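The other protein chains are all here in position, but one chain of the complex has been omitted.
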Amino acid sequence: MVGNIGTLLTGLALAVALYAAYAAWRGIHLPAAQGRDWLQSAQRATNALAALLGAALLMLLLAFLTNHFEISYVAQHSSTVIPIYLKISAVWAGQEGSLLLWCFLQALFAALATGRASEHARPLVPWATFFLALVTAFFVAVTLFLSSPFTLLAQVPLEGRGLNPLLRHPGMIFHPPALYVGYVGLAIPFAFALAALVTRQIKEWTTAIRTWTLIAWLGLGLGLLLGMRWAYDVLGWGGYWGWDPVENAGLLPWLTATALLHGAVMQEEKRGFHVWNMFLVIFSFALVLFGTFATRSGMIQSVHAYTASNLGGYFLTAIAVTLVGSLGLLYARRAALKTASAHMESLLSRDGMFFVTLVLFLMLTVSVLIGSLLPTLTEALSGQRFEAGPEWFDRVTGPQFAALVFVIGLCPLLGRAAATLKRLQQVRWIVIGGAVAVTVGAALAGFTDALSLIGFALIGFAATTTLAEFVEGVSTRRKRTGEAPLNALWRLLRLQRRKYGGYLVHFGVILMALGIIGTRMYPFETQTTVSAGQSTAVGKYTLLFEELKRDFVDDYTTTWATVSIYRNGVYLTALQPRLNTYTGTDQTVTVPALQPGLREDLYLILSGWSDDGAAVTFKVVINALVNFLWLGGLIFLAGGALALWPQMEHKTWNTVALVVGLALLVGAGWAMWGIPHGAVDYGSGRPLIGQAAPDFRLSTLDGQAISLASLRGQVAVVNFWASWCPSCVDEMPDLQSVWTAYQGKGVTFLGVAYRDEEAAVRSALAQYGTTYPVGLDTGDRIAKQYGITGTPETFVIAPDGRVVYIHIGPLTGEALAAQLDAVLK
Amino acid sequence: MSLGAIFVGIAVASIVAVYIAQPFRHTTTNPDALIEAWIAKLPPASPPTPTLPNSPTPPPPHSPPPPLLHFPSPTPKSISARNVGGE
Partner (left out) sequence: MLVIHLNVTFRGEGMQNKTTFIVAGLLIVAAVIYLIISSTGSTAQYFVTVAELQALGDEALNRNITVSGAVLGDTIVYDAMGPHVTFTIVQVPADPKEVERLGGLAQVLHDAVQNPTGPRLEVIYDSVKPDLLQNEAQAIVRGKMGADGRFYADELLLKCPSRYEEDVPAQAGD
């Protein structure tokens, strides 16, 4: 029944959407009083549309939460054993559900945008309602007739197939909704732009939908960042962006939306760019449609795409209709657009640089588009199909991005042309200093590739001018109000949200550029095989493979290797990369382990193991500067959120918005860094050979307290064992015989019982006749100091206190004797 | 399509229809004014006799007034007063 209700609600929604378009049309074309009724009815229809689609979505959610496996979509993406939060996210795990989510967001935004339109926007609302109703109707029709999430199965399975394991990550849970907020949000400026064209009220439309454009842009940005972090965490190849056509599908409208934001600033400042902004908004919406086309039609060769479905043709038609209709309208209104445009000044002025910015963004969009379509284009033009790989994209977009960073650096200095040059003159020393500092710093840190140094210089330049904006703003304010610096900064941000939000975004982008240069220009990757207890060196890291373990969880089997990581000989952490095999679908998923750092990330993947688990193969990737990418991303989001923070009359609402915004930022931060990445803390970790043995105090069973430090001058053999451990028990006779042999020769033996009980220990000692001091390690104190992960483990410590031999596993008498002989020499 | 789903569908459709059609319903004006207007439009049939709302009707000539019970009877004045008050 839930499925049927869902279908009915969706069908009803389609009817209401078509009615809304009709009512808006009539309302526009009838004289005032009657027209007003029709328009109000159209508005109500738009609201009802949002409610209906929301209810349909709720039905789908309910179906998931109550395990309605008679609905095909639920059976495909859920099961009884997955946790509730994953059941919720399963709603948009597949094409049908995600389309329904899209429809709902589209209707919701349409209702909000038209119902709560600002003063500038109100004259445009009737036509905007009309266009938005058509757009919503299209998506609802596609969902209802071609891709419904409510189709039923003839036979009800008892258990669902479960959520694709790759999707069980917070990044993937929020990535689709964030992206959809972006995609759907771009329909709003589009509809209002068309309305402005039709009614010839071209000057004010960007002001009218400023907030919506920002929301859409921020949504796309968040979606892209989450996608990147997810790829980094989950896909296990060490990278975060593959220039895959579907990834590009999300990037393309973001690029044009960024251009639109900048063009809108110009238009609001009465400096023209009207035609530019019209083009950009039409292009953005067409790219949104292209994005869904790319993801869902299977026509573009991509590893991301949903399998080939019949949706492709319809989206292609929609793109054609949109472009032809909008551009036709644009052409028809060209006279009005010409009179609206203003004069432009010199290239170095604010206008000029904004112009350059827009051209760069446009060319970036065109580049990425061409790259994504290269096979089709080259085949059509030359008969031979070529594909653009990551190399192609880096070569083509790299210089363009670098140019953008340069312009970002110029941005705070811009005034009218003469003023720009003068300002540049004034700050030239600071700026040069900044550029040099970053470049030299990078070179000293080991980043010496020439091309990257140019990049670092640009970054230094841009960072300096942007930060200078904040410093200058704070100091000016303090001169006036005498506030403490932090207070002044806060006030500054609060009072000029758009300006400083923008500069924050710029700063975030600069940091992201740093991360991109590091990872793209200094890639490092290697494969290595290690046996248990052995270590291998990778760069300045030493990896010590401890052991391989296996466990059974929920609906998958997990195998993991424990690896101790040392950097420059100092213990860092223990990582546990794992491999999960899902029983329902027989799919294996690699879960990488990550040790983040400022200079680089150490990224470890478990790729395989020998049958007895004694040897393991790892893939190691070192990602230089990658955390600047995530940090920059967070600052970018913070800047966008600041710009969006509303200044409403109700002070309480403003505070609420602030709290919500901060919570979302914290959430995004958690998605970036807070998720466990396979690092396990073992206290100080096992000392390496040659390092000082950690001191400890052992209370032996016969009442003595022996500290390791007191054994200086003698050779100490410290054996960690347990009475419940068969291999430990096996080695006890050998240990005793070696002890008796070397007893008077300056050698001491200490036995540390790991997680054991006194009675069992005493009995084992009695059984094997052990006479050297043995004590219990209470609370794993000593074990933690020595990084013990299992028993038995034996350490031989030289008279000077340094570790000279470590043996994991049972030790033979001969081996131990040989070691002692070596040390005693 | 189950019967329950159809009922829910019809119910929702009705609610939505009412909600959407609301702006067209201008007829929620004062019913009294409508009635008065309607009355005013009536063709005058006979000269309008001035009728007071509470004129005591002349008793039928032949029949004596019904015997009063032994309860204190309200005077005509208080009757009209009560009638006026009860209007």
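Order of writing sets the chain letters: A and B. Residues in each chain are counted from 1.
Heads up, the rule we're going with is that a residue touches a chain if its C-beta (ideal position, glycine included) is under 8 Å from a C-beta of that chain, and two chains touch if they have at least 3 such contacts.
All figures in this text were calculated on a predicted structure; none of them were measured in a lab.
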>> Under the definition given at the start, what are the shown partners of the omitted chain?
In response: A
> Looking at A:T378, A:T557, A:Q691 or A:S727, which makes contact with the chain not pictured?
Replying inline: A:T378
> Of A:N67, A:Q496 or A:S607, which sits in contact with the chain we cannot see?
Replying inline: A:S607
> Looking at A:V156, A:L347, A:A537 or A:A663, which residue reaches the missing chain?
Replying inline: A:L347
> For the chain left off this view, which of A:D449, A:E525 or A:E547 is in contact with it?
Replying inline: A:E525
> Of A:L134, A:L152 or A:I370, which one is in contact with the hidden chain?
Replying inline: A:I370
>> Tell me which of A:A457, A:V589, A:I622 or A:A671 is the one touching the absent chain.
In response: A:V589
>> Counting contacts across the full complex, list the positions on chain A that touch the omitted chain.
In response: 76-77, 93-95, 164, 166, 231, 235-239, 242, 295, 298-299, 301, 303-308, 343-348, 352, 355-356, 359-360, 363, 366-367, 370-371, 374-375, 378, 384-389, 391-392, 395-396, 399-400, 417-418, 421, 525, 527, 529, 585, 587-590, 605, 607-610, 615, 617, 619
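The rule is simple: only the chains that are shown with their structure count from here on.
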> How many angstrom between the C-alpha centroids of chain B and chain A?
Replying inline: 71
> Given the complex with chain A, which residues does chain B contribute to the contact?
Replying inline: 1-2, 4-6, 8-9, 12-13, 16, 19-24
> For the complex, which residues does chain A have touching chain B?
Replying inline: 1, 4-5, 8-9, 12, 16, 19, 36-38, 40-41, 44-45, 47-48, 51-52, 55
